[in-house]
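Working notes, structure below.
Missing here: one protein chain of the complex. Every other protein chain is in place.
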Amino acid sequence: MLHFDSDYMEGAHPDVLERLIKTNFIQTPGYGTDIYCDMAKEKIKSVCGLPDADVFFLVGGTQTNATVIDSLLPPYAGVVAADTGHIAVHESGAVEASGHKVITIPNKSGKIEPESLKALLVSYHSDEAKDHMVYPGMVYISHPTERGTLYTANELKRLKEICTEYDIPLFLDGARLGYALAADGTDVTLPYIARHTDVFYIGGTKVGALFGEAVVIPKKGRIKHFVTMIKQHGGLLAKGRLLGIQFDALFTEDLYYKISRHAVEIAARLEEGFRAKGYTMMYGAPANQKFVLLENAKMAELREHATFEIWEKYGKEHTVVRFVTSWATKAEDAEKLIELL
Amino acid sequence: MLHFDSDYMEGAHPDVLERLIKTNFIQTPGYGTDIYCDMAKEKIKSVCGLPDADVFFLVGGTQTNATVIDSLLPPYAGVVAADTGHIAVHESGAVEASGHKVITIPNKSGKIEPESLKALLVSYHSDEAKDHMVYPGMVYISHPTERGTLYTANELKRLKEICTEYDIPLFLDGARLGYALAADGTDVTLPYIARHTDVFYIGGTKVGALFGEAVVIPKKGRIKHFVTMIKQHGGLLAKGRLLGIQFDALFTEDLYYKISRHAVEIAARLEEGFRAKGYTMMYGAPANQKFVLLENAKMAELREHATFEIWEKYGKEHTVVRFVTSWATKAEDAEKLIELL
Amino acid sequence: MLHFDSDYMEGAHPDVLERLIKTNFIQTPGYGTDIYCDMAKEKIKSVCGLPDADVFFLVGGTQTNATVIDSLLPPYAGVVAADTGHIAVHESGAVEASGHKVITIPNKSGKIEPESLKALLVSYHSDEAKDHMVYPGMVYISHPTERGTLYTANELKRLKEICTEYDIPLFLDGARLGYALAADGTDVTLPYIARHTDVFYIGGTKVGALFGEAVVIPKKGRIKHFVTMIKQHGGLLAKGRLLGIQFDALFTEDLYYKISRHAVEIAARLEEGFRAKGYTMMYGAPANQKFVLLENAKMAELREHATFEIWEKYGKEHTVVRFVTSWATKAEDAEKLIELL
Partner (left out) sequence: MLHFDSDYMEGAHPDVLERLIKTNFIQTPGYGTDIYCDMAKEKIKSVCGLPDADVFFLVGGTQTNATVIDSLLPPYAGVVAADTGHIAVHESGAVEASGHKVITIPNKSGKIEPESLKALLVSYHSDEAKDHMVYPGMVYISHPTERGTLYTANELKRLKEICTEYDIPLFLDGARLGYALAADGTDVTLPYIARHTDVFYIGGTKVGALFGEAVVIPKKGRIKHFVTMIKQHGGLLAKGRLLGIQFDALFTEDLYYKISRHAVEIAARLEEGFRAKGYTMMYGAPANQKFVLLENAKMAELREHATFEIWEKYGKEHTVVRFVTSWATKAEDAEKLIELL
């Protein structure tokens, strides 16, 4: 059986695991106050071009989203997201559980179009009944999006301008950020993100770590008492060193980028193979997720040999399915999958 | 420098780490639906004497407490805890963040005395204004407690009887459960806990794992949609296998008990050494945490050679401090500490 | 200036006010434990054909919605509503503030179509990722809806059947219920609602009272500790008698129905007048709210002489506006409005 369900099917990249093994018996204080966390933070700040940023480590994506959003929003406000946004669909109501509405905008290939955001904000602020409505108090985007697409530098800049105009923060969910940065044709870099968002995170779980997300807050002190918020949200790991050690490994000798690039190249090979066999690719996803339109009969046949996610029905006869590669995907498995088609 | 601050200063027990290394490249589905989780669950059910229980894995203790409590309480209810209880003091308001009050009872050496609980429940139910008060809807205890003490089998039985009388669940926080089970003189076993609580958890973070807590719900189906609750509370690990693998290792060949026993024996040796030098031991803590009354000058001197936690001031001249041992503590470090006293 | 903005522009119906004046100096205990509340509850139970129901009084609609929904939903669940539903749009995120998502369905003239509800439930329950999604745990409808439309008895029955099939409660917001019951052509009566919902409320604020909503729970005991929930949500009026006195007056000699009928008749006259002058009526609203399509220039002109709410833009040149009548609207004001058109 070939596995293309997700990018979290294995453990950690060998370099990351090696580092965990080597440090296993070194004693450190808990909760992220250790030297490994300090070292990893320095490396992340450097690669982001942010000497003065705050960096914090959390365990997983949903936890990170809920913690950041709850920290940034005042109690009268909600977070704006695409209707396909992870927080809107697949986080079990974690944002609402902390008291905040997710205000959705119809997505365009998984993205929030800047002008849709602008229209929503204009509409709210000109509404006579706005005091009876939830204040749109921040914007959540994911990069890559849930449909595998990427924002362009211009789109990101425009979103940030609109947020600045309305004095609300822009938050970028980078659970798969490595794969976005390594995609062909992207003009969005880590320093660019750092200059055009108020908070973002660099995903480790899906990019070589056992687990872990590095939250970057470009403007130091922008979120107060964030450690207390992380603890309150259940995200403060007792052995916080594990996060520091892993991110330190990931940001040593460009490992994060290299392993992301590996996944993107294999995904590109998959797309090439699918197209060569006449399949329709969906959404235009340039990173490590590929969405393919399959006839339902073909899909059922394929499921006997490979695992992948069913994304959405497409008419009565077809389904959009998702194939995901990762730092761990073997080139030969991609070839085998192509042969199956 | 000698380190006795806590039981989470190292990585994982070598057997646990070995298992993570060996399984690193095996592909599994995510979120705890893998075979390692299944295997670990079977072992835990077996050692608890609970063939039909539900078992779930979460990442950390605060997260587990908040998730279980939020799952068990109706919206009009709060959780009863000792005033020294971890949820009352050191979880950054995580319980309140999910909308519930922590109703405190003055502790007796860290424990809730059964008759104090009974008195609180009688008082609430006979209060003319009870509709204006928070309903005491469950009871939280920790074992060992935050003062290192243990419930006796009789106390646990009595607490459960009172809970049953008022039809409210009893929840046991077992973040350090191994050390309780391995303590000298305890008559509380895992199957006994399983028969006298509604939910409890077996701590991994402090007992040999990198992280992880195993929630056991003796009556299958007692909590509905618990996976959704875990996800909502940010506790559903993408690579859930990591929890299964670790707990599988911990519950293979009695490892969990053996490594706990190691810590308890070293702690006993510490106590013996302290007493021999004339120090006063506090609270009567029989497991892996030892509380010692130190003159402030002595404490300052000792801090130059060893790390430990300041627990509470005791008059103007003294302080209670805590020394913690773990599965990883070396016998020679204990001897060195004794020599320093 | 003529006022047709809403049905809460005056104080109370004279009979209600008279009753408040007469009882002003009678001393009663607080929080709804007085004889006036008892009397009003008996009358409401009688008119609903529910000898054994629970009835509770709250102050306002948003408060009532938030309290009922928070009381009915388990923590992993959200409430299903039309995308035009009051809780989804105009309650400042009160539902989310208590931790629950509002799951929206595209409305059909303000209503949830039974088959749309069924499709949403089928979709959730067949989704492989449903554990990561918010459980649709109850259904909220308003009658009349926010677009002034009414459910038919058959629609209500079908919604209830679907809810029963999925074992989730159906909650009916009756902030304007009197006007629905008094509408021409409706086949939905109060006893019918009582048999086809799990909770509903009879609005007083907009139908003759100074304020007040009567929550009816057909199955006694269906919601536990509801007084505590009302108190927690800030809805337990100290002088609870004020609610009992007003509802007792409203349900004496059919007053609630009679004054509702008055409003409906004047609204019908408005519609007749608008149509006679060639205006397009929107949504098909048979009760006390009338929605009219106006050219923007005409709207601006009219605003100099009358107040009304702007509902939504309709293309570039038109706007849908809302005119509302109430128990207090004078027939002559309706004629004056018609003349202005």
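Read from first to last, the chains carry the letters A, B and C; within each, the first residue is number 1.
Assume a residue touches a chain if its C-beta (ideal position, glycine included) is under 8 Å from a C-beta of that chain, and two chains touch if they have at least 3 such contacts.
Everything numeric here is computed off the predicted structure, so don't read it as measured data.
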| item | value |
| --- | --- |
| Residue among C:C37, C:L50 or C:A66 that touches the chain left out of view | C:A66 |
| Touching the absent chain when the full complex is considered, from A:G99, A:P144, A:G208 or A:P286 | A:G99 |
| Hidden partner chain, touching residue among C:T228, C:S260 or C:Q289 | C:T228 |
| Contact set of subunit B toward the excluded chain (per top definition) | 75-76, 78, 89-93, 96-102, 128-129, 131-134, 309-310 |
| Contact set of subunit C toward the excluded chain (per top definition) | 3, 5-6, 8-12, 14, 17, 20-21, 23-30, 59-64, 66-67, 91-94, 97-98, 205-206, 210-211, 228-229, 231-239, 241-242, 307, 328 |
| On subunit A, residues whose C-beta touches the chain left out of the figure | 31, 70-71, 74-77, 98-99, 131-135, 224-225, 227-229, 231-232, 236 |
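Everything that follows uses one rule, which is that only the chains that are shown with their structure count from here on.
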| item | value |
| --- | --- |
| Greatest separation from subunit C - chain, by CA centre | B |
| CA centroid of subunit A to CA centroid of subunit B, Å | 33 |
| Separation of subunit A from subunit C, taking each centre as the mean of its C-alpha atoms, in whole Å | 42 |
| Whole-Å separation of chain centres (CA-atom averages), subunit B against subunit C | 49 |
| Junction residues of subunit B, two or more chains touched | 98, 228-229, 231-232, 236 |
